[in-house]
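Below: one structure in structure tokens.
Just one protein chain is left out here, and the rest sit where they should.
Let's turn to chain A:
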Amino acid sequence: MQAALPPPQLQVARTPSWAHYSIKPSPFFDHALAVASSANYGIIGNGRLHLLHTRPQLHVDKIFETQDGLYDVAWSELHEFQLASASGDGSVKLWDTNLKDLPIRAWHEHTRETMSLDWSNLEKDRFLSSSWDGSIRVWTPDRPHSLTALPAHAACVYQASWSPHTPALLASVSADGTLKLFDLRSPFSALPSTPAPPTPKNSASWAPPPVPLAPPTMSVVAHAGEVLTLDWNKYRPMVLATGGVDRAIKVWDARNMSRPAEEGAPLLGHEYAVRRVAWSPHRADLLASASYDMTARVWQTGPNGGVLRMIHDQHTEFVAGCAWSLFEEGVLATCAWDGRVHTFRV
């Protein structure tokens, strides 16, 4: 599955009036990208799942409409045509790219907005979702209910992600300012895994879960303010990056969380909150970030902090998502609230 030729320069796909929240490349097809999008900047209104092709030119290939804004998307690691979406109404839906209009499965257990999704590449039959309701839920396509529901934080869980090296280990970041690690093999009091009637949309503030918070394997106050994003390094086990409202990106070694990793002097430069960080799938020291400052940046991390490698400033609104091509080294895709998806070579 080699690409014929790398895209030499910036390619742009336009979807007017849709604010893009997240972009993910297919792990099976080198030409396929999925983008989670919302009308009205995700504040109110519908959502749309955009499927893009990179060849011959970057273009929108297919769309799925949803009732509420979409905040994240995750491709199945098991089935090349399936992918899941995270919706503002708290639902999680599974789609088949060969079908039209309707999802092949929908779950509704989160009581607030579903904020992120991540499919495990070690246990390929399962994926997780994180929510504003403070919980993380683990799903498998075959089951009508979540496999487990982890009461993880007492505030919005912006993102949760499986370790790419250790099964059942996951990391989460939250509005409470913390980065936490959970091992699902450790005991905890799970939330009920039954469909909870969601609270009326945007009605009340967050209410504490009915069970105590699960004890994390590790918890650290990662940023001064809300932590919006994290990613596991693909080569160095237990190394993570986080980004937050404090505009900083930090690199952590989870084996010594009392302080950021040695190379983790905060990567400073973004002028507003950091919305997404993504480690390169090809290099252990390359990190991309997307920010409310309308830029995406690429950093090379090293023993003395990090070096800013490039700034992508072609977007005209908040850049919410960024993802590296899994097949072509050095190709980055970004998506923003300006209704544009960019792919370019770093």
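Following the convention adopted for this analysis, a residue touches a chain if its C-beta (ideal position, glycine included) is under 8 Å from a C-beta of that chain, and two chains touch if they have at least 3 such contacts; residues count from 1.
By our rule, contacts and distances are computed from a predicted model.
Asker: UniProt protein name for the omitted subunit, picking from "DNA repair protein RAD51-like protein 4", "Thiolase", "V-type H+-transporting ATPase subunit D" or "Ribophorin II"?
Answerer: Record says "Thiolase".
Asker: Using the document's definition of touch, tell me which of A:134, A:177 or A:216 contacts the absent chain.
Answerer: Considering the complete complex, A:177 is the one touching the chain left out.
Asker: Which candidate, A:42, A:269 or A:321, sits in contact with the chain we can't see?
Answerer: Checking the options A:42, A:269 or A:321, the one contacting the hidden chain is A:42.
Asker: Tell me which residue among A:10, A:104 or A:221 touches the hidden chain in the full complex.
Answerer: Once the missing chain is taken into account, the touching residue is A:221.
Asker: Looking beyond the chains shown, say which of A:32, A:51, A:94 or A:156 touches the absent one.
Answerer: Of the listed residues, the one touching the omitted chain is A:156.
Asker: Sort through A:273, A:290, A:322 or A:341 and give me the one touching the missing partner chain.
Answerer: Answering carefully, the residue with contact to the hidden chain is A:273.
Asker: Mind listing the chain A residues that contact the chain we can't see here?
Answerer: 41-44, 88, 113, 155-156, 175-177, 202, 205, 221, 224-226, 228, 245-246, 272-273, 275, 292
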